[in-house]
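Here it is, the structure, as structure tokens.
Of the protein chains in this complex, one is absent; all others appear in place.
Moving on to subunit A:
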Amino acid sequence: MANQTNTGNPNVDLAYRRKKNAEEMKHQVISFILMIALTLVAFFAVGYDEFSHWFSVPFILLLAVVQVAFQLYYFMHMSHKGHELPALFLYGGVLVAFLTVWAFMTVVWW
């Protein structure tokens, strides 16, 4: 795959690779903590009586979108080079699914 810019030999560019891995690790830990935090916020939004469903349901959906983005970009490496086509297909699928659901919610059933 094109995202593996280096050879398999572990002795090539050791310092560079260490730095890069450390940076990546930092990103992963940060996004992991954020994801846990977002999950807690979601629980809180449901548990807190002052919020009506009209607020908490869209709010949780928004949190879910952020979580999916973290998952894709930080844990599944979609930010790396060579992932353009998977991204195209993912967003294509999301667009088609969105338009379908949107059609149902606006013109077909209600």
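Things worth noting here:
We take it that contacts are C-beta pairs under 8 Å (C-beta built on N, C-alpha and C of every residue); 3 or more make two chains touch, one makes a residue touch a chain; residues count from 1.
The rule is simple: contacts and distances are computed from a predicted model.
For the chain that does not appear here, its UniProt entry gives the protein name "Cytochrome c oxidase subunit 1", which is one of "ATP phosphoribosyltransferase regulatory subunit", "Decaheme-associated outer membrane protein, MtrB/PioB family", "Iron chelate uptake ABC transporter family permease subunit" or "Cytochrome c oxidase subunit 1".
Contact with the chain not shown here comes from a single listed residue; of A:Q28, A:Q71 or A:T100, that residue is A:T100.
As for the chain not pictured, it touches subunit A at residues 85, 89, 92-93, 96, 99-100, 103-104, 107-109.
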